[in-house]
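For reference, the structure discussed in these notes is given below.
Excerpt of the complex: some chains, original placement.
We call the chains A and B, going by the order they appear; numbering starts again at 1 in every chain.
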Amino acid sequence: MFYHDSKLQYNVRVEKPNPEFARMLQQAIGGIEGEMRVCMQYLFQAWNSRGPQKYRDMLLETGTEEIAHIEMLATAVALNLEGAPLSLQEEMAQDRVVGAVMGGMNPQHILSAGLGAMAVDSNGNPFNGSWIVSSGNLAADMYANVMAESTGRLLATRLWEATDDPGMKDMLSFLIGRDTMHQNQWLAVLEELGGLNGVHPIPNSFPQAKENQEFNYAFVSTKINDEDGAAERMKSARWGNGPSMDGKGEFRVIPATPVGGLPKLAPPDPRGHAQQEQMEGSGM
Amino acid sequence: MFYHDSKLQYNVRVEKPNPEFARMLQQAIGGIEGEMRVCMQYLFQAWNSRGPQKYRDMLLETGTEEIAHIEMLATAVALNLEGAPLSLQEEMAQDRVVGAVMGGMNPQHILSAGLGAMAVDSNGNPFNGSWIVSSGNLAADMYANVMAESTGRLLATRLWEATDDPGMKDMLSFLIGRDTMHQNQWLAVLEELGGLNGVHPIPNSFPQAKENQEFNYAFVSTKINDEDGAAERMKSARWGNGPSMDGKGEFRVIPATPVGGLPKLAPPDPRGHAQQEQMEGSGM
C-alpha cells in the first residue's frame, strides 16, 4: 500500500520559464529512458517477485521513490510552461527569439494539457507499457535496470547541458546523483548473485549442456571483402580470443557459413487463396 | 552494404507442425526480446558509431548475423503453420485437442499472412521501433545489449520448454548458444572500457563533482510501518553499506524525507480556458 505527503523530494525551481525546455523535460517523464518507465518497472518487478524477500523489499523502495521523481519533473514542466505564448499572432508580434518558441513547443502542452505535464515523451509519443521489463528472472531484470539507469543518467546529463537555468540545473544534479546510486544498487545485486561467473549465461538455471556447444563461444563474422582489416581487429579484441567473460568457454572467431540449407515451404493451402499461379507453378 | 545467400544459418526442421507454437515463436521475431529488435539495435548502433572503429565493426557483424536469425524463425513459423485449420467448422469436426488449436492461434496467421510469419509478437502486437536503443554512449548501449541478450536467451529457453518437437528444440539450442556468446561479447566490451570502476557511473564523461553529493550513494528508504524487518535487510545488503560498485562512494541507507517543500503553480492563464472557479478560487 502507498502513502504520500504533499511535498517534493527535492527542490524544483525555475528561474526563467522556457516552454521548449518543458518539451525536452517530457523525455524524462514519458520517454523510454524516463521515470514512468523505471517507476513502473521496479514496482512490477517487486509485485511479481518470486524468491528471496529482500529483493522484493528493495524494488518496492526504489519504485516508490521514482513516483516522487515523476512528481518533480511534472512540476518542472508546469513551471516551465508558465507564460508560454498561447496564440500564433502573439508570437509574431514579439521578437524573434520568442517567435521561434511556439514552433518548438509541444502544441499539446497548449491544446490538450492547459500548460501542464503529460504522459508523453519529448516528441509527444505516449508512454508505452511495452517498455516495462519484469521477466521473472532476477538477473535479467537487474540488467534491464542498470540499462534503464544508464540511459536515464545520460538523458539527465544532456538535459543539464541544454539548460542554463540554475534551478533546473540543481534539480537535474539531484536526479543525476540518484541515477548514480541506482546504477550501483542494481550492480550490487548482480554481485550478490555471483558476479559474471555466477550470473551468466542468463538464465543460469538452464542446463548449459543443452545449448549448442559449437557456436556458444564463437564470434561469427559475416564480413566479406575485408579490405580494411576488420577481421584482424576482431581476432585481437577481448571477444575474439581468451576465456569468455563468464569463465565457461573460450572465445574464438569463425566465418559465417550456412549450415541450414535452402528452406523449403509447402505450396499454399488452396483455402488461403494465394494467387492461382503460386499453386500451379511451384516448380518455376 | 549487405549480401545474402539463400541458405539458412542453421537447421530449421519441424517434425510436427503446431500452429499454437507458431504463435509463441512470434515473440522471438517481433517481441521486445526478439531478433528484429537486436538486429536493428546493433545495426543502428553500428551506423551511428562515433569513436573507435572496432566497435562499429563488431556491431555490424553481429547485427548482420541477427538478420539470419529472423530468417530462421520466420521459416520456423511458416513450417509450424502448415496444415493449420482454416475454418471453424473443420476444427469442430475433429477431436478436442485439435479443437482447441484455432482459438489458441494468432488469427492473423490465417487472415493476414496466409500461413506465414509476421512482424509481430506472440500477442499480435506489431514490432515497435521505440525498443531500439542507440544512445550514442557505448557503455549504455552495451548494457542495453546485455539486457536484450539476457531476456532473449530467457525467452529461447522458455520456448525450448514449451515444445517437444526435436527439430524445434535443436534450432532453439542453437539460438540459446548464440545468446550465450552475445552476452559474453557485450560484457567483453565493458571490460575493455574499464570494468565497473572505469565505466560507471554512465556516462563517465560527465564531471561527477557536478552531481548532488549527498544523495549519490544513499539508498533512500520510503518504507513506513516497518513491522517485518525490511529496514534491517536493506542495511545489511550489499547496497546498504560498504564501498559502492564503482568504487567511487560509500553505500548508506537514509529515510525518505521531503526536501522540496510544497509545489506552487501559478493560477491558470485565462486564455487556456480552465473552469472559471479555478481562476477565482486559487485560495480555496
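The rule is short, and it goes like this: a contact is a pair of C-beta atoms (placed from the backbone, for glycine too) under 8 Å apart; a residue touches a chain by one contact, two chains touch by 3 or more.
Model, not experiment: these values are computed from the prediction.
A.B. asks: Quick one: how many copies does the complete complex have, if 2 are shown in place?
C.D. replies: Number of sequence copies in the full complex, not just those placed: 6.
The criterion applied here is as follows: only the chains that are shown with their structure count from here on.
A.B. asks: Mind checking the centre-to-centre distance between chain A and chain B? Centres are C-alpha means, answer in whole Å.
C.D. replies: Computed value for the inter-centroid distance: 9 Å.
A.B. asks: Under the stated contact criterion, what part of chain B meets chain A in this complex?
C.D. replies: Going through chain B, the ones touching chain A are 3, 5-12, 32, 53-54, 57-58, 60-62, 64-65, 68, 71-72, 75, 78-79, 82, 86-87, 110, 114-115, 125, 128, 130-131, 133, 135-137, 139-140, 143-144, 146-147, 150-151, 153-154, 157, 160, 173-174, 176-181, 183-185, 187-189, 191-192, 196, 200-203, 206, 208, 210-224, 230, 233-234, 237-239, 244-246, 249, 251, 256, 258-263, 265-266, 268-269, 271-274.
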